[in-house]
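Working notes, beginning with the structure itself.
The other protein chains are all here in position, but one chain of the complex has been omitted.
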């Protein structure tokens, strides 16, 4: 039976059908964090997003699609997320072993674009036939043609919810109108989380943000109301508040691989202390040697359970 | 049974099917203004349109989606309007408690665009499954690609009317061809209302306009026929006249939050005195502390009933 | 806001979408019994089911479709149910005045059939365009071809729930395999209620039953476990228990018109005392003169509120 | 029974289905010109095309959608054409009173565009549900993206003809490639009529043209063959000839309102004398006081019947 915390989280999604609730519960009830309401998800779409060598050369075992799902299972993650090819390569052999999230759009970096735009690379039908619990989709708030991405997400969300799947939205501010710091500015990050929530995402993935405030109109408000954004936990708290006052699951990614594992864990501590729901950790896990990655993920999970301060 | 005034208003929409009439009646018969033919609607899409901090920092209770629907119910509004996420977060728990309007398109301000264009963020199917009485859609007359918005509205309007939903159009002039004052110029506002009416809107939402006349060809006419536009009630009256001579429901928004509640109420008086159908009041309600907002909405409603002069 | 009792009832239907919950709430929150969780519904399909003279000659005002909806509104019923023609004749003029239930199938008596089978006479699309809150459908458990009726109901139920309508099932045992008393035998009635509940009905309408037990296998059980069926309240209680232990709304019809109003009211008392959710009362209301019908319905409603013992 | 002339006209459209022929016949057989094969049509889309004050301030009764259909009926026009909103506002109350043409696209003047492009504002489905006899669509031959308009018209024409509607095309040369005089040059007007005819229009509406010849290649031909274009009747005759040698119905509009009624009537005389099928007269009718408009329309009709020379 679901824990009280899981029941509480599911109660935020009562407009969804029992199929979607079931698939949300599957993630909430799986792995070492089962029942806690916390998440560690392993996403591996970097092969498409950054190219294979940049993604896997540091730990060549990662060229093999089996490597990642096994890492996710063994480390006790709540779910494993990947594009169509990586999931097709493992879904039959590991059926039922871990909840799967199918990334429905992807973007490569073969063009240097100021306003990137992903392409649909899989469908809701694929998610069903592969036994996934959720679809994933990336939007780039701030890009010139974000409108197109929002509309694609809208259609996929409707379709996914009708067949009982959950919807995970990667909300990554980008585009010609934002400065480089602006992409991770706290105001822009909170805005990106809000947009994903308003579009009906069940789980929202954003990057950890900086103290930078990008938008002049927002800056006035942050100053006028003295919104606390000085520390990472402050900013996590603000982003969670910006996601329906914490009534939507918001998870955070740390971005590029860091050599220093402790730096990664410090981010997890900040997410925990700020009331975030967990981490989605790709490069920092699969680009490390397997033993190191398992060690790191184990420590991260223990931070979320409180076993590690 | 419907009041004579409600019956009269419904008689303007006799080409619509009884389902749409029923949903219009539900708004006309709900809240403290039930039966009067007047409207106060609470819309909360600013989280998407302006970002979360700019929308909710002044009254942080508003980060929680439950806050707004409860405010709308308790204050006695006719309806509550919001994007998909905000409605999904409350629709099951507050089923049947207040008529809901699902905003089907939204626009963020992460790009500084001269010719803004919203994105579809929800569907008519969503409106049905969430128990809404109407869809809402924003057009930006004056923008370079308004044609695209009109066509999207056309398709959604047809679909909504077939399944018995009402159509509420936010008609906000914008775009590179208009001066800043032109966006709220009385000629442009009246034109925006007319366009929404001609496209089949049941309820038209425009901003209160200024004495400014933007278009040279229009200016000649306003002068030649001495059209009264000197006072706010004059301009409300002209806009209502421009909406099928008052045979379409036109409601007005006041725009940015004003500290002075009396200024907000004066606008309501002008709307009433000019023959407008009511107010759609977002930031001026939910950005105030709850008690102040309830007080303000109560006074506004009493202005429309005539209890307050 | 919904009463605690209404919220409790709605909680039994949490697998449904908010649209369906909203339409259930509309019936629960309308009329003199609003908020109590009790129902009095006026159904008028006898013109089709029995022929016009048999239905309306005793009170010729009833030939006019406006008569019935006005009776339902004035008496304070929760809803009015009728076939397509009767609803089309009033839906526009009384839009929003009372929740409507569209009967989707009907059966005439122009053949003397042992195994009756209704025909589809309207659709879910009709229910939407006419502004109805629910579809109605009659099954005849016990007939040779009941399988066909169940499958038609299944398809309509799925379609109705997807667009946020509620489903009301008239479950009337009939057919060559049942004795005349068997049709209202308590075992058969309880079975008919169970079948409707298992097929996904939100509201189940059955006839009041007699002490007769039709099926030999059932008889053994009723005797072995000494199931109380001696009084009408006993049997109501048993039928309600047989409908998911009271977690589905079960309402009862009294059948043919009775001259003695007190006899009709005694049935309402029995329904109330047995824990039934209310009455669906057709011939006993509209075949009486209007004043008598209003008097009778008022007394019935007071029985359900407890104002009359 | 149809007159010989009506039969003759219908014979030009024998490839159309009887539904479309019936709807053409309804226009040919309605109003004071019934049976003559001549047309006077009242179109009122200026509220959308020019804005409400510019359209209706000179005769404020015209803000009310009922005004125009009543004017069309009382004056004895063959049909009334308008956008969705204006027709929805009257279609039920005046059902069957006059043939209706639903304008499916419209263009506003809130941007100063060299290459205007209308937006779809209604559909063939709307035309059916509102009881219209025809759809109307405006093309702008000469604009940069006219191809898009032609393709939209193509799709709508096919759809309309399948369901038995007639197609009326407003063919108005515009765009960056034409000089201002070129827009009404006789070569360009004849070309615009030909394009509409080739695209399958049943009724073609063009402006009266001038002696100006815009296109050099055309100029050579007009001169070489001494095509008569010196008088207005000459040019009407040439345009009718350019529309399948008179085997398509071509009607003419006079454009902006003229104070001098006699000038308007002179144009009708020219249309008649050149073999045109009639007038489509908007601003010159509804921008006059009602009595004047009725007088003018009556005279115009008598010009077409020959009662007035």
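Brief remarks on what is shown
Just so it is clear, A, B, C and D label the chains in written order, and each chain counts residues from 1 on its own.
The rule is simple: a contact is a pair of C-beta atoms (placed from the backbone, for glycine too) under 8 Å apart; a residue touches a chain by one contact, two chains touch by 3 or more.
Given the structure is predicted, the values throughout are model-derived calculations rather than measurements.
By the touch rule given at the top, the unshown chain touches A, C in the complete complex. The chain omitted from view is touched by exactly one of A:73, A:144 or A:261, namely A:73.
Remark: the omitted chain is touched by one listed residue; of C:116, C:142, C:164 or C:254 this is C:142. For the chain missing from the display, the contacting residue among C:1, C:34, C:89 or C:218 is C:218, taking the whole complex into account.
Considering A:5, A:66, A:129 or A:220, the position touching the chain not shown turns out to be A:129 (whole complex). By the touch definition given at the top, chain A reaches the unshown chain through residues 1-2, 6, 10, 14, 17-26, 28-29, 73, 91-92, 94-97, 125, 128-132, 162-164.
Remark: the residues of chain C touching the chain excluded from display are 12-16, 141-144, 146-148, 150-151, 154-155, 158, 173, 175-178, 187-188, 190-191, 193-195, 197-201, 215, 217-218, 221-222, 224-225, 227, 238, 241-242, 244-245, 247-248.
Note that in this section only the chains that are shown with their structure count from here on.
The chains that touch both chain A and chain B are C. Per the C-alpha superposition, chain B sits rotated 180 degrees relative to chain C, a value rounded to a multiple of 5. The pair B-D is the one among B-D, B-C or A-C whose contacts match those of A-B for more than half of the residue pairs.
Averaging Cα atoms per chain gives one point for each, and the point farthest from that of chain A is the centre of D. In the contact between chain B and chain D, the residue numbers used by both copies make up under half of all numbers at that interface. Between chain B and chain D the centroid-to-centroid distance comes to 36 Å (mean Cα coordinates, whole Å).
Each chain gets a centre from the mean of its Cα atoms; for chain C and chain D, those two points are 56 Å apart.
Spacing of chain A relative to chain C, judged by their CA centroids, is 49 angstrom.
Residue positions of chain D touching 2 or more other chains: there are none.
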